[in-house]
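The other protein chains are all here in position, but one chain of the complex has been omitted.
Every chain is named by a letter (A and B) in the order it is written, and numbering of its residues begins at 1.
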Amino acid sequence: MEKTNKMEKIFIILLIFVPLSLLAEYIHFSPIVIFVLASLAIIPLAKFIGESTEEISVHTGPALGGLLNATFGNATELIISFFALQAGLTNMVKASITGSIIGNLLLILGMSLFFGGLGKDQQEFNTTAAKTSASTLFLATAAIVMPAVFVLTSDNPSDAVIETLSIAVSVIMAISYLASLLFSLRTHKHLYTADTAECSARWSVKKSVTILLVSTVAVAVMSEVLVGSIEPLAESLGWTELFIGMIFIAIIGNAAEHVSAITIAIKNRMDLSLQIAIGSTTQIAMFVVPVLVFTSYFFETPMNLIFTTFELACIVAAVLMVKSIIEDGKSNWFEGLQLLGTYGIIIVVSFLHP
Amino acid sequence: MEKTNKMEKIFIILLIFVPLSLLAEYIHFSPIVIFVLASLAIIPLAKFIGESTEEISVHTGPALGGLLNATFGNATELIISFFALQAGLTNMVKASITGSIIGNLLLILGMSLFFGGLGKDQQEFNTTAAKTSASTLFLATAAIVMPAVFVLTSDNPSDAVIETLSIAVSVIMAISYLASLLFSLRTHKHLYTADTAECSARWSVKKSVTILLVSTVAVAVMSEVLVGSIEPLAESLGWTELFIGMIFIAIIGNAAEHVSAITIAIKNRMDLSLQIAIGSTTQIAMFVVPVLVFTSYFFETPMNLIFTTFELACIVAAVLMVKSIIEDGKSNWFEGLQLLGTYGIIIVVSFLHP
Partner (left out) sequence: MEKTNKMEKIFIILLIFVPLSLLAEYIHFSPIVIFVLASLAIIPLAKFIGESTEEISVHTGPALGGLLNATFGNATELIISFFALQAGLTNMVKASITGSIIGNLLLILGMSLFFGGLGKDQQEFNTTAAKTSASTLFLATAAIVMPAVFVLTSDNPSDAVIETLSIAVSVIMAISYLASLLFSLRTHKHLYTADTAECSARWSVKKSVTILLVSTVAVAVMSEVLVGSIEPLAESLGWTELFIGMIFIAIIGNAAEHVSAITIAIKNRMDLSLQIAIGSTTQIAMFVVPVLVFTSYFFETPMNLIFTTFELACIVAAVLMVKSIIEDGKSNWFEGLQLLGTYGIIIVVSFLHP
């Protein structure tokens, strides 16, 4: 309990970066400083979005609560992506989706298994829920790989065809996502750890909703600041949009989940830790991606589903690696390190990638 | 029992499409009508080939019966493919092989797990037989992928080299297939559900052989009609040979198995249902493919083993997806839906593919 309070205090202190980044933006400070300040400001805000959603879900009961969590769980990624799409950075948005997927699967899960496994012979977890998530990951991978294969094996397909393809595949992903909610919240909810049952509400509904709204608006403002700093940052450091999107934007958007998954793994509650890391991945692939594809048609440059071959290779490598590690329902520190090693290889390659 | 009789009546009624399609062909009706009529005519004929083979195998005993089933189980696909090869449609034949593999793995198995799993918490099945089939699928996938990789990574290989490669790999596939029969019918037959033991013969040997011969000849005639309508059909609807082969020809050739696998899954006999869906796939890959490669050298345009990159991606996606879902020996409706979702994605992509 005390530790939680301490963590909470750190998050409240981090809020200081909200006004700081606004100030830096106002006085046209260097883009690196603005980028760092805005990133640090988003982390506690994302945490408060997550917390207020959970508080509300305690009041609404598990079914509606699960739905709320599933929808608002990726609010930060969604908001940052909206602003990036508006700025025409569609390739960076796709890179950040790739980065969120591999970040959750390799970095978060890797650190969870590594730190969770230190000093223990092995940690165990229920395989049925993990395996269903793994199959969903495979479906998401197929949904991301097949349109790219289409483009690679077609001779200059028209934009209209690619658009049709992106929307049709997104519809299938969205339907599968709704079905997965039906599965995890209704027909097979006993497979999923009932975490909301454990914690009683600390905040009133009114307070929770207020915090949710204020944090969401603040994340939106910070995201606009952050996105505005990316292009000058990329230029001044010589970094590619691929690298910034895949590593930094992805980590910022998922920072709150990172902290939760790892602290929970150290407490040996592996089921919940896996649920956060893998569940968050499938939500990004099956919910965030279709939403971005659909809404992007209201922006100037619509986002299609055509990821680059390099991104596909990263996603396929991450999914196969995680599949291989979780399927026996046991983990140890070395398996965590293997995930981190794979993440390291991908960082190196994407840093050097032109 | 009653239900079986009802099903049988439907199949007998469907026989009306045999003379109808001949009539349509004779009066040069539109190719769409001829295609639909011939397709509907083949479905009951395929069923009677399957049934008469099973009846004969009751008389011959399980060992020879299993061999008969393995050989005649794909008679319909083989016959349609022969006529298509004769018409020079080698690409469509390869597309229909791809379609049979993904149709069996994603559509049939998907519908079996989905409808079988509705209203149940989970369905269970023996994993050893399923896993051996999965390994055979991996071997078949390697046999299909490696020649294509050879062509992609060689600089314009000669037709003679591709021919040698196709035949050498086909020989390895054929040997593995014979070994798999030795495994499933002799050394490890206890792993496979003894279904023939349950049903006593309803037909005499003479009746069975007569029905087998008549159905086979009729399928041959219908296949010729069907294949003749494909090119004008493709032209008039603007569909590609890839799409027609991969979706329609594949479904027609396997329609009887589709019905069996799903009805059996609803009865909760998952082992047999999997055996039909996956066993049929390995038979197509390891038996039908080499037979077509060998015999195609008697036709004008021999068929090589070089599948397109798009077909490979579909096959690899389907095999990995099915592997991921069956390996724990349990299934539920959502896993069936995931297979169907993957199939849907592939349909969309192959429909739009130029």
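By our rule, a residue touches a chain if its C-beta (ideal position, glycine included) is under 8 Å from a C-beta of that chain, and two chains touch if they have at least 3 such contacts.
Quick caveat, the model's predicted, so the values are computed rather than measured.
Participant: For the chain left off this view, which of B:52, B:69 or B:132 is in contact with it?
Facilitator: Considering all chains, including the one not shown, the answer is B:132.
Participant: Among B:23, B:64, B:175 or B:237, single out the residue that touches the unshown chain.
Facilitator: Hidden-chain contact among the options goes to B:175.
Participant: Quickly run down the residues of chain B that touch the omitted chain.
Facilitator: 127-128, 131-132, 134-136, 138-139, 142-143, 145-147, 149-150, 152-155, 157, 161, 164-165, 168-169, 172-173, 175-176, 179-180, 182-183, 187-188, 323, 327
Participant: Since one chain isn't shown, list which residues of chain A touch it in the complete complex.
Facilitator: 121-122, 308-310, 313-314, 317, 320-321, 324-325, 327-328, 330, 332-335, 337-338, 341-342, 344-346, 348-349, 352-354
Methods note: only the chains that are shown with their structure count from here on.
Participant: Using CA atom averages as chain centres, what separation in Å is found between chain A and chain B?
Facilitator: Their C-alpha centroids are separated by 40 Å.
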